[in-house]
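All protein chains but one are shown in place.
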Amino acid sequence: MDRVRIAVLGASGYTGADLVRLALAHPGVEIAALGASQKAGAKMADIWPHFAAHRDLPPLCRTGEIDFGRVDIVFGCLPHGAGAAVLAELAAPRVIDLSADFRLKSAETYADWYGVPHPAPERLEAAVYGLTEFARPHLADARLVACPGCYPTAALLALLPLAEARAIEPADIAIFALSGVSGAGRSLRESNLFVEVAEAAAPYSVGRHRHMPEIEQELARAFGEPVAVSFTPHLLPMNRGELETIAVRLAPGARVDDLRQLLARRYADEPFVHLLPEGTPPATRMVRGSNHCVLNVFPDRRPSHALVIAAIDNLVKGSSGQALQNMNVMLGLPETLGLEAAPLFP
Amino acid sequence: MDRVRIAVLGASGYTGADLVRLALAHPGVEIAALGASQKAGAKMADIWPHFAAHRDLPPLCRTGEIDFGRVDIVFGCLPHGAGAAVLAELAAPRVIDLSADFRLKSAETYADWYGVPHPAPERLEAAVYGLTEFARPHLADARLVACPGCYPTAALLALLPLAEARAIEPADIAIFALSGVSGAGRSLRESNLFVEVAEAAAPYSVGRHRHMPEIEQELARAFGEPVAVSFTPHLLPMNRGELETIAVRLAPGARVDDLRQLLARRYADEPFVHLLPEGTPPATRMVRGSNHCVLNVFPDRRPSHALVIAAIDNLVKGSSGQALQNMNVMLGLPETLGLEAAPLFP
Amino acid sequence: MDRVRIAVLGASGYTGADLVRLALAHPGVEIAALGASQKAGAKMADIWPHFAAHRDLPPLCRTGEIDFGRVDIVFGCLPHGAGAAVLAELAAPRVIDLSADFRLKSAETYADWYGVPHPAPERLEAAVYGLTEFARPHLADARLVACPGCYPTAALLALLPLAEARAIEPADIAIFALSGVSGAGRSLRESNLFVEVAEAAAPYSVGRHRHMPEIEQELARAFGEPVAVSFTPHLLPMNRGELETIAVRLAPGARVDDLRQLLARRYADEPFVHLLPEGTPPATRMVRGSNHCVLNVFPDRRPSHALVIAAIDNLVKGSSGQALQNMNVMLGLPETLGLEAAPLFP
Partner (left out) sequence: MDRVRIAVLGASGYTGADLVRLALAHPGVEIAALGASQKAGAKMADIWPHFAAHRDLPPLCRTGEIDFGRVDIVFGCLPHGAGAAVLAELAAPRVIDLSADFRLKSAETYADWYGVPHPAPERLEAAVYGLTEFARPHLADARLVACPGCYPTAALLALLPLAEARAIEPADIAIFALSGVSGAGRSLRESNLFVEVAEAAAPYSVGRHRHMPEIEQELARAFGEPVAVSFTPHLLPMNRGELETIAVRLAPGARVDDLRQLLARRYADEPFVHLLPEGTPPATRMVRGSNHCVLNVFPDRRPSHALVIAAIDNLVKGSSGQALQNMNVMLGLPETLGLEAAPLFP
């Protein structure tokens, strides 16, 4: 088989860099172009010293320099808003966008939460929301795939099977989320400095994080009715990893064990989603650097409530890994190809 | 004024050591004896190298070697169960216990959660639950004060004023708690190893942590009815600090702003409890090493819900600092004496 | 006694903030003014949330707004070059400068290493190099004290007694230094981001760190001849703390134990410098948050060599704590006043 030729737009961010790391391990991929307008001309190893051994990667270039006619798949790793116009224009190569631009179906909701009009509202309807485990039938022919945000990925893997079965109440979902700092990107903000984060834990964007409407959109689809969820992210002193502890109210007649059974059945054959043995809490160290998600369900002390807990690596299953998983499905490749690496621990 | 002569039982644990650190800074205290049976004969600096400059501290000794007749206040920093019998026998010196032994009013509840019969059930009724800000009237004459657990301290400071005012619903309280590793003590368990904790976040004791009944006991007292709370602690890669994000349902007619007002009024004159400016989330770095608690209230996205967030240093306000604060009140000293140090940041 | 009225210029940096933290604990000090030109008008608690409980501190102001006539001591915590001109003009209040501006005696050396002409060369000769343990006779009448850099503080405490006794060879001193990130300041540089530092260790400024000429100047004074030292700093994933492992060649006839004896004698009565028991390696956790320095000497495997190891808190003994220690000496106060706090561990 010929290798798939990919272009990565935004290779100078954490997401883009981790996509390159994973693509290097993918036997079916050739990295054809690396876009990073502000760093055009530099080598990846210049801005990402962990690629010191990979000085043969294509040099960073401006988007306009890429010959998209010779590219099969474009990965958009740009900040929201920055790449949508470009990506929306691309006809020939299929697009997998890792930004927030094509996740929300409503241009109004996008404008409300992101503060700018949507750059390409006409593409929203056909864009496929790429939570792979729930998107496979739509991926085969997709021209534009919007990869879920990292928090929504963990939340939806934990909740969608329960919502579809109506085993939990839509009105009473409280998501407490923990994330490593790589989720905040490589931007020079005081809140990302080592000294501010180390030996510290703090919530942020309380009550107004942009992943809220995305979680709600997909839960609403599963429930068949509008949903408003409580979602509170916290920043922790670690590089990678995301853990969500979700308190849910059981639907009338449902028991905690039913939730376990629903997840067990739904994910029995999934290569990347794993229900842990009863009583074992998920932890981010179980998935570091890998495309896996670990899940579990616990009784809550409040009657008729349960806790559903999920952990992923925010940069892999929460971002670049899922993007490659989507690519594999889009191209008819084995879904796990290039993503088999076991987690890195310690 | 003569200095208060104190004895610390359990000076070889983190709690005992931090009590010694704080007592050294207290101008009204003389450290008369340091109990640590397994390390008897050693110097504090031998087992706690950060006391290298304090080689004049009394040597560690067995409990039986202490002349309690020449001690004014005994601080119990032993693991639960280990010191209760000794402490219960002590008549003359007043006792401030930092273990879990005298916090629960019911010997049955104690036996249920700690797995052993209570060693001195006859002392439970008179023991004062020492959440200082709510215990002052009872501290002046107290012979035995039970300092709250670290998690209950933050949870109750956040919730008690709301419960007393019936501004929130008792049936719908979900506490998500984050803690540094010092909360787990200096015991040699795999889960406390650096490599297991660093670059990791994980919940533990899900649905069955021993601080649950303690929180419920005090909330029930405030609400005037039994309460079952959801409480899920998580271990984080940091030494000190505790943060609790608490989702509550508002009582009929109550608004989010009412919660802020209740906390603002209740703590307006408190030296150690601070409602932050609207919109500023509490963080553990704001209180590290100090006896302060920072609080705030946020609207939740779910209608009729709110988020109450609190941060403390688990070893200070959550343990040894509060113990000294209680001592100050018991002895009629200025309540902040020896506890004025500002937090250590970075 | 009346309280000493101090002004802190540069209260928006880590050094300035830690000076404020320490000054708040000093019973003889009143904080009269806090300069921070770019943040003028803000409160300390706005930019340093760990001062949430200290909203009564003076507001931040521009230097020009300070009435220096009502100030006894000015602490300069500005970046090098930024404050020298101002400080050099001040006649009335005595100045303790924590920047690099008045440490080097030679304006040429300053220009070589800092890349700009010295802003006030006429003040260099009279400025006292404030390594307190070696500067006491000169501090009483000093108008301008230059506090040593953090690395030089640890290096000189370890080496000066050995150099003065000619127990080591001046030509063969190799200093390997480790530092927490607070040493790099609160500036928004990629290299200070959490993600770049966590799970990482790396040398920086190899062969050209600005603390080199300062160490050499003071060693040369002690040896009575010019010295060139090897000095390699490394950045570590921690907030505070500095450790230096120094390989030295013994002078003819000197033995490793002689070095121990020299340090033991020199520091026997020092309140802040401690030779550890034989065989105990210094560690930064022994001094965190305190003004202490711990030292030790070990045989090296190479014949006629030894290892001298020192640890300090870079922001306290390495900066703000030593500045207050100098102030105490300058004013005839007890030298340890306000600096007695034991280290914070964990």
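The first chain written gets the first letter, and so on, giving A, B and C; residue counts start at 1 in each chain.
One rule holds in what follows: a contact is a pair of C-beta atoms (placed from the backbone, for glycine too) under 8 Å apart; a residue touches a chain by one contact, two chains touch by 3 or more.
The shown structure was predicted, so the numbers you read here are calculated from the model rather than taken from an experiment.
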Which shown chains does the chain we cannot see touch?
-> A, B, C
Missing-chain contact among A:Asp72, A:Glu133 or A:Glu199 belongs to A:Glu199
Candidates B:Val4, B:Met238 or B:Ala311 - the one touching the absent chain = B:Met238
Out of B:Val181, B:Ala228 or B:Met330, the sole contact with the unshown chain comes from B:Val181
Contact residue for the chain not shown (choose from C:Ala184, C:Leu219 or C:Leu243) | C:Leu243
Sites on subunit A contacted by the missing partner chain, in the whole complex | 14, 17, 20-21, 24-25, 48-54, 180-182, 198-199, 239-240, 271-272, 274, 276, 280, 283, 285-290, 292, 294, 315, 340-346
Residues of subunit C in contact with the chain that isn't shown?
-> 171-172, 174, 176, 178, 180, 195-196, 198-204, 206-207, 212, 228-232, 234, 236-241, 243, 245, 247, 281-285, 288, 298-303, 305, 307, 309, 311, 346
Subunit B residues that touch the omitted chain in the full complex = 14, 181-182, 186, 188-190, 192-199, 237-239
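Rule of thumb we're sticking to: only the chains that are shown with their structure count from here on.
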Measuring from the mean of all protein Cα atoms shown, which chain centre lies nearest?
-> B
Approximately how many whole Å separate the CA-defined centres of subunit A and subunit C?
-> 46
Among the residues of subunit C, pick out those that touch two or more other chains and give their numbers.
-> 14, 181-182, 198-199, 239
